[in-house]
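Excluded from the complex is one protein chain; the other protein chains are retained at their positions.
The first chain written gets the first letter, and so on, giving A, B and C; residue counts start at 1 in each chain.
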Amino acid sequence: MANERELTMAKAISEAIAQEMERDPRVFVLGEDVAVYGGIFGATQGLVEKFGPDRVMDTPISETAFIGAATGAAAAGMRPVVELMFVDFFGVCMDQIYNHLAKNTYMSGGNARFPVVLMTAMGGGYNDAAQHSQVLYGLFAHVPGLKIVVPSNAYDAKGLMISAIRDDNPVMYFFHKGLMGLGWMKYPERTITPVPEKAYTIPFGVADIKRPGKDVTIVALAMMVQRALDAADELAQEGIDAEVIDLRTLVPLDRDAVINSVKKTHKLIVVDEDYKGFGMTGEIAAIVAESALDYLDAPVKRLAVPNVPIPYSRPLEQFVIPSVEAIGNAARQLVKK
Amino acid sequence: MANERELTMAKAISEAIAQEMERDPRVFVLGEDVAVYGGIFGATQGLVEKFGPDRVMDTPISETAFIGAATGAAAAGMRPVVELMFVDFFGVCMDQIYNHLAKNTYMSGGNARFPVVLMTAMGGGYNDAAQHSQVLYGLFAHVPGLKIVVPSNAYDAKGLMISAIRDDNPVMYFFHKGLMGLGWMKYPERTITPVPEKAYTIPFGVADIKRPGKDVTIVALAMMVQRALDAADELAQEGIDAEVIDLRTLVPLDRDAVINSVKKTHKLIVVDEDYKGFGMTGEIAAIVAESALDYLDAPVKRLAVPNVPIPYSRPLEQFVIPSVEAIGNAARQLVKK
Amino acid sequence: MKLSRDQLLSMYRQMWTIRFFEDELAAAYMEGKTPAFDIGSGPVPGEMHLAAGQEPVAVGTCAHLKKQDTVVGTHRPHHFAIAKGVPLDKLAAEIFGKETGLGRGKGGHMHLFDVEHNFSCSGIIGAGFPPACGAALAAKKMGKDWVAVAFAGEGAANQGSFHEALNLAALWQLPVIFIIEDNSWAISVPKGKSTSIPDNSTRAAGYGIPGVRVDENDTLAVYEVLGEAVARARRGEGPSLIEVKTDRYYGHFQGDPELYRPKDEVSQLKANDPIQKLASQIMAQGAATQAELDAARDAAKADVAGAMEFARTSPYPAPEQALENVFV
Partner (left out) sequence: MKLSRDQLLSMYRQMWTIRFFEDELAAAYMEGKTPAFDIGSGPVPGEMHLAAGQEPVAVGTCAHLKKQDTVVGTHRPHHFAIAKGVPLDKLAAEIFGKETGLGRGKGGHMHLFDVEHNFSCSGIIGAGFPPACGAALAAKKMGKDWVAVAFAGEGAANQGSFHEALNLAALWQLPVIFIIEDNSWAISVPKGKSTSIPDNSTRAAGYGIPGVRVDENDTLAVYEVLGEAVARARRGEGPSLIEVKTDRYYGHFQGDPELYRPKDEVSQLKANDPIQKLASQIMAQGAATQAELDAARDAAKADVAGAMEFARTSPYPAPEQALENVFV
């Protein structure tokens, strides 16, 4: 059955882009090693073969120039999908991203449109150290003007990418390297899912309850969704019924999904591969402290990278990125209380 | 009496730098318009006249080059004070700041030192629009490796600057334009304070209770401290006794000051001139939800810029930056409950 | 390239429109700021960078451009906007922070977006080079002969974005023209203290593209050089880099004490005023009479007065509008 076809996240993303390129001649792709190589993490695999080098363009290593060019091309009527190879490199081009792409629509009073998808690889766990392992979406969610998309499996990845390309606003699309289903990097089984062949969209701002539960709410994104699900499986055997909420987009943010879940479970764990301070875990905890305080039975728990750069050595890196075990233990502690 | 001498924040900062330059020949200053002009916001006024152009260097408009050069000079034994004219420009040089200056010490296993003070102007309220009005310290506090200093008056500004220059770590020092006491921009009276002539230090990570109170805790930084104090004055006349906590540094963060105050007042307002989402207000609220949940009598209140770029037009800008009135009303609501 | 009488008169009028616009703004800016200057007060608050004296680079360039061509300006953007045809009313209203402005009052003087005339600008130095490349890339992809022009100050030519954009444009043979407006100053820093070579157009050699410097603040000289660059771009032969010498009459921003600037510099510059120069050139060519020139000037003055009136009488946006337009 066609519907039962399973894809990796990388294939789901490249298929989404290909389908939109077929549908809309204004869509084109640019970035470092996106054409001949097919994207270092495979997000653009097969595209240059299908659409040729005018629509799938390898760029020089000059992120400011080509991301800024995407903004300019969008203003002139195109719909670029531009790849920043690792999100960790944002510092060389952040001005074009946040002072221009993100703010131009607002500064124009809504008159100008910038339909750009800025996609980027994120995440650690394979010892790529401090400059190649971060997720950083919290930082981009902090500054207004970018929609922030962070899929955790192939099905979501395709639908969210199609929504991103069709959106008339700048969308930053983060894919976790360890979820892409690459032949050369370990990935959780669950990230490979059935993916419909036809194009479909997933709306932004709608969290997905990846596992319903009644004892404790676990809010997460990307790899941490997968780890939360693994933890939930273990917890289930101990009689603890965890609800796992995959936010899927940080901007717009599905506040209600979090609040409603906490109203049901009365306990909240926020798990993040981003730095702990001043980020996603704080925001989610704050939303609950603002809007569902009386429903909380126990202090909020935050698991995240403990405000240190990502270390290289394996035991160090494994220590700082929240593990299945750490998530499980947090839940056990909360439920015991 | 010498101790009673009052200074503006701009003079306090430039005096601190001058005293450290006298004390330590390794200290030098570089940045755009820091020499002949004396710094657009006066933070380096009088320095080139005193120390000459070799120690106070005007740079080309190339923040990546000169901030990266500060890092390299620090590695080689100097102690640069480098100015990024407006924090809003960070996007052109963020890679040098956060991937290098901030992470190098960690990546070297603590073997390399980078005693750089990166000082920068922040803040709105004078209609300078989306690219010249942000505070953004939440973003820098999110990424590890930078100490984050944000003074609210002249006394703190001098002591914190001297601590910053003497620190062997990278310190990012934010001054609010509207607190500098400039002849050409309105400022709150209270930002001008007595400032000792002698050099003195203020330790990082120690919040200052700018006004003790028992009914509600208001946590703030910079201009919002001044507005909170104004609101507290009004509230006092209505019989509401607000405690105003000036965090002074975000990294390190004085968690205990916040927690202890909430344990006393049972009510928390966090006021911020930064964007509301994924920032300082979330972090402070989360700390309380983690560590003092049971002491909270009422939902946490967050006042901050509502996730829009800073608009230009006066009524729009005044709407998005928390006002004395808004702070007062939040306190009134909380205390009424 | 021979300019017709109408073209010359229209350029002359544009020069005056720019000059009057800046002078009127300079006056409006001071309202509410005396006796005590407060940058946040008056009908036009915030930073204000005026381009009086710099008309030639804008007018001489934009005379070659069509509506579909893209212009990206700088933090000192009014002369470019006016020369590109941005409606004066909406321009002025935006600068006054009014609901009727180009950006409904959200952008302000450094952030002007006119979708119809393909004009935009930014307060970030050097930021205009990459989006201009993108507009040129789009034109190429769409098979149009549209070109894009990025203007920037001589101070901006030391930003990394300049190099990246030049390389990209040359590599992809984009129809884009980079114009460095050399007014000798970047705030208080003179060119010799910021730039390792005297002439930015020599940097073109590092990208294998033509580089030309226009060494006088002369509208027709700019027009001449840009004619070739624009034609080249339209023919699909790629980018050019042009540096134009020009003169800043006002301070870097209004309120700048200009202590760094030789006292008589500006008065000397004004002795070679480019509007007078253009008038002489037109008269020397016998292309128009003094009366015609005066009429053009008067028309410009009236246009500016009308725009200022429109701006002043337009309503402010309602405060809650601040929450709109983050996304479309």
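Methods note: a contact is a pair of C-beta atoms (placed from the backbone, for glycine too) under 8 Å apart; a residue touches a chain by one contact, two chains touch by 3 or more.
Here the structure is a predicted model, which is why all the values come from computation and not from measurement.
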item	value
Omitted chain's touching partners, listed by label	A, B, C
Sole contact to the chain not displayed, among C:N158, C:N183 or C:S314	C:N158
Residue of C:A170, C:I187, C:I282 or C:A296 in touch with the missing chain, whole complex considered	C:A170
Candidates B:G38, B:G125, B:G145 or B:G279 - the one touching the absent chain	B:G145
Touching residues (missing chain, whole complex) on chain B	28, 54, 59-60, 62, 64-78, 80, 95-96, 99-100, 103-113, 144-145, 147, 168-169
Chain A, residues in touch with the chain not shown (by the definition above)	32-33, 36-37, 40, 58-62, 64-65, 88-89, 91-92, 125-132, 183-186, 306-309, 311-320
For chain C, residues in touch with the removed chain	158-164, 166-167, 170-171, 193-197, 202-203, 205-209
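FYI, only the chains that are shown with their structure count from here on.
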item	value
Per Cα centroids, the chain farthest from chain A	C
For chain A paired with chain B, centre-to-centre distance based on mean C-alpha positions, whole Å	31
Centroid spacing, where centroids are CA-atom means, of chain B and chain C in whole angstrom	35
Whole-Å gap separating chain A and chain C, where each centre is the average of the chain's CA atoms	40
Residues of chain B whose C-beta touches two or more other chains	64, 88-89, 91-92, 129-131, 307-309, 311-312
Per-residue overlap in chain C, given as positions that touch at least 2 other chains	103, 105-108, 111, 122, 124, 160-161, 326
